[in-house]
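For this view, one protein chain was removed and the others were kept in their places.
Should a chain be cited, it is by its letter among A, B and C, assigned in written order, with residues numbered from 1 in that chain.
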């Protein structure tokens, strides 16, 4: 092993509150350890195009409290499936991974630190045979990576969604309404589960369980009988009714996922007939959940992970990802993160607690 | 004039942050002035049904910071058009205004304090010939009442919408996106105008001006040419394209307005073709804007209006509404508030300021 | 073991965001399990006085989002050292534990659920020989209980303190100032550590390490040399200089602790001479950190702990405390919580991360 002198840093995939905290911890610590950092802006875009930009501790000072990523995120720049127009102008993709390897050699990059989700980790792992050494930092706002106990960004999203649920209570109660709040979560329903539980939702609908709209209507009627003339439903954007189809699939090309949307509207439409005595209103929080200043929890976690990544780099690690395990930052093989998601199960203690306080999930457990 | 000893208090229409502050100011001050308060819960419902509930200073202590209304709001209980099922079970309406007058006489109510919007003030004015004396407190989250400079609740809604726009910036920038945020405002666009200006929106679309989608696309392209690869659009729920139809009309029966919705989705759909290089995402804030703890501005304004209403009652006023005029609380004839809305105009100084900093409104001024 | 039918519930010690979430989870779940709940208001006060109040699921509905405790907290009502005036009117204390035992027998209470900190758990354990069965739920805003990985309330306090640090940055920078923010933490510095790290403090001063004011002045000067004309210091209320005395001690009678205060002011005074080129300003956050709506994290944790406590009661547990261990709610012997605190150590990973990003702790590690 040669000692690491120069690294490229990138943030891939959708943004998440805490990315800048990771960069702050990583770059500040790396510099102190004598390692020079360069940024590949917009995910792998910089490495693909061969244009790296300077990234030193001055640039990351004070950014831990900011949303977004000062070096740009991208979910388009997949080295193995990079978008281009063919001769007829039709959009297609090509494998440009060799360009990444070339940039790494050409710029004397010893290692790439990739901060990103499942997709970014998969790309990064596939670059290893081309001679690209790497350390990963896990990122997913949905908190669905099996390889780490918790990811930064999740708590910020949950807090914002919870505040939205909080605010809807008074207006729901005042007007005999059924209020539907659609939150993020395509495949994993952790945001809906925690924000629904924290915000006092009456019904929580998750992607993991196909929902039976009649059960939801029954829950609304049962509340009505107990004098509760309104109901609040928190639904994941990826939730679907029993037998319903999912608007997106995993093998759609990155960056070209169709807008899923509509989970809230779809539920509203099918409920309309079943609870005609209620007005139904839908709030779609959308990408507002990804933005804004991270909560303290995500900042502290991000800084810790960034510092740990710098230290992993310094001690010569390759092909590993930093991870939070039982309160401690450790490293795990990067492959462990790829394709292994953590989903909500019927036996999850949060689900049991929610059921214990009367929350309906639209499904018979 | 007999001196006023006993009043009924109600909050009508949709809820707005600050209603409880009004109640706190009104009831506390009235009690000190020797006036007994009773609540008509759920707007005129209590007066229609003849069931008034006690309302003293103990009940309103500490509520000024809370959203909603502790005595319930309603936009259904219109004394002149009250919903009922006819013989065949079809929904119709009837005039039950005489029941209100009867309750007032029967319960020895000297005067009704109605806290509500245009609709509530109109109902209240029409009750005068039946012997129902009244004082009004203006309420509209849209801030579109001509009879007062500003209404409580508006600033709270603007602050929340602004925070949502703030949060969307980083994620919009990170992914070359066009982000549409739909905010409240059926006929008046003040929330969109102020939240758009405060949040740094690039395009603001208001109900007052039919929008030309091509102008909006041009603005997005112009930004792109200047290296701004994303755009943020704030749109009122009541906005419509040139020649488009409005989903709701004023003469639809109160409480049965169809969900307007869709202004954001509709714009997204028509933009999709015109800016194919961008992903478009829609956030619909919905009733989240009406809820939550009022900002300090709305609490102070609400308490002042409540106290002023109590004092107007004590000095024998009838048929007036409290109002903020040039920083001072005054009273104006209640009729002044009815049917006279204040809309955004092309010459409004806020519009001019927004244009001065480069905001596009989707219309040629 | 007789099956448990009727329990008394109390919240002891200082308040913490999340207490109501515990009550919501506990009472709702207990009721569903056929267990009747009664409240001992103001900690042990209700059990001492023999006056228990009803506590059912209706009373706890919707409270999880509220600060404080709907059944009142108290750090005065210590059954083994209850304040009273002696014959000459001087304040003394007496052992009234037998009264608690009497109330328990007299009211047919099968078990007491005590939600509280170290002190409350100690009292509760000492009541066991008198025949008082119990289940505990750990509470400390300082997060310093060894028997659980994390306590509710802590994250809410950290978030608020972090926001305060965030806000001070611009004004500190604008005026060449040294800004000191004093946060809670008498014996354990977790709040200062996490809020300081998350908020980007330059110096963090903790109760665990006596500080050398010269080191702090040196850090300020070092920053100045690097062109950073201001510094932000986060200090725990319990921090003290090398050789300094602590204003409070553990054996002072509960409820009569003198105001500690002053850690920030004291540091300001001793710094004044050493950094005369800077104005120094002090912010003392005080009890504002204990109040307010809990963040989602604390609500979810609180509800889970409340539900788990109800289930522990139902299955006949006695003398145990619910606890979070590696992400799971378990039960541990209540004695494990008593007198075993978790303090910040020099090797704590958060301390190492903070040092890695350049934070000075006022001590040579």
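Please note the rule applied: contacts are C-beta pairs under 8 Å (C-beta built on N, C-alpha and C of every residue); 3 or more make two chains touch, one makes a residue touch a chain.
All of these numbers come straight from a predicted model, not from anything done at the bench.
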Report task. For the chain that is not shown, enumerate the shown chains it touches in the whole assembly. Result -> B, C
**Report entry** Candidate in contact with the missing chain, chosen from B:43, B:136, B:153 or B:199
**Finding:** B:199
Query raised in the report: For the chain left off this view, which of C:68, C:244 or C:335 is in contact with it?
Result: C:68
Query raised in the report: Among the options C:84, C:175, C:315 or C:328, which residue touches the chain absent from this view?
Result: C:175
Query raised in the report: Which residues does chain C use to touch the chain missing from this display?
Result: 14-15, 66-69, 72-75, 160, 163-164, 166-175, 177, 179, 181, 259, 261, 279-292
Query - Touching residues (missing chain, whole complex) on chain B - result: 24-25, 28-29, 32, 62, 64-65, 149, 155, 158-159, 161-162, 166, 169, 194-195, 197-200, 293, 295-297, 299-300, 303-304, 307-308, 310, 326-329, 349-350, 352-353, 356-358
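Everything below uses one rule, namely that only the chains that are shown with their structure count from here on.
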Requested in this report: May I ask you to sort the chain touch graph into line, ring, star, complete or other?
Outcome: line
**Report entry** Mean-CA-position distance for chain C and chain A (Å)
**Finding:** 32
Query raised in the report: Rounded to the nearest whole Å, what is the centre-to-centre distance of chain B and chain C, using the mean of the C-alpha atoms as each centre?
Result: 41
Report task. Indicate the whole-number Å distance between the mean C-alpha point of chain A and the mean C-alpha point of chain B. Result -> 36
